[in-house]
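Left out: one protein chain. Kept in place: all the others.
Our next item is subunit A:
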Amino acid sequence: MQQIIFFFIRNKNFLLFAALFICGLGLTIQSHSFHHAKFMSSANFLSGGVYSVKSDITGYFGLEEENKNLTSENIRLRKALESYKNVSEEKIKDSSALPKKYSFVSARVINNTYSKTKNLLTLKKGSKDGILLDMGVISSTGIVGIVNNVSKNYATVQSILNTNSQINARMKNSNHFGSLIWNTKDPNIVQLTDVNRLAPIKIGDTIITDGKSTIFPEGLLIGTIKAFELGENDSYNMDVLLFNDMTNLKHVYIIENNDAEEIKTLEKEGEDEQ
């Protein structure tokens, strides 16, 4: 017994090192899976608070550009609204009474990374504002990512610039689809892979969201094709130049799909029956 105790005392530095190192490794591995970064994330009270104070201070820089972006978005939305008005003469009296499929919540980005291989953003909106896991996040010019962790006041978003991300996307002029991944090289360029080789492709074509998942509505703009090549298994891989600047995000919108629950339950029932 004494020898065991002596062994522990003699090797206490190594044992402490081993225990803490394994602890660090465990936390790292846990953070690599999508739904498990519960405690160790910047959505907690302490780091969320520090980041939101920082963003309060630095938020004033770049307001001019932010205003420009908002104005141009307003103009685009106004144009869209006008064209709808012209189409339907017999107008619906109260459009807010219609059942809506998607609703939007705006949020401020308080922390943004784009130089690592697994990039995340922190938003100042949390479960008390109705944010849930797996909601899509977009900016005024393109898609940003998917919510992967929520606390009471803050939420973290797995950015599209993350090697774990895989988002369905398709060509605007045909229905050929693929999955959007990131090869860590350039924060302005993501890759669209596994597009059928029959798809008509040329440089400059627009890529939009697919709408097959419950996360993003169909037809959100993503980017344009910059270069493409025929991959090994007879499918196209292409570089997509993003419309939005992921390195400069201030305000984003979180998309809430009101039918998500229903679709998920239905799909789950289908899987259970098989």
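The rule is simple: a residue touches a chain if its C-beta (ideal position, glycine included) is under 8 Å from a C-beta of that chain, and two chains touch if they have at least 3 such contacts; residues count from 1.
Keep this in mind: contacts and distances are computed from a predicted model.
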Name of the absent chain as recorded in UniProt (options "Protein translocase subunit SecD", "Amino acid ABC transporter permease", "NAD-reducing hydrogenase HoxS subunit alpha" or "Rod shape-determining protein MreD"): "Rod shape-determining protein MreD"
Chain not shown: contacting residue from A:16, A:77, A:203 or A:227: A:16
Selected residue (touches chain absent from view) among A:139, A:156 or A:257: A:156
Hidden-chain contact residue, picked from the options A:31, A:127 or A:235: A:31
In subunit A, positions touching the absent partner: 12-14, 16-17, 20-21, 23-32, 37, 40-42, 44, 46-47, 50-51, 54, 111, 113-118, 120, 122, 156, 163, 184, 186-187, 247
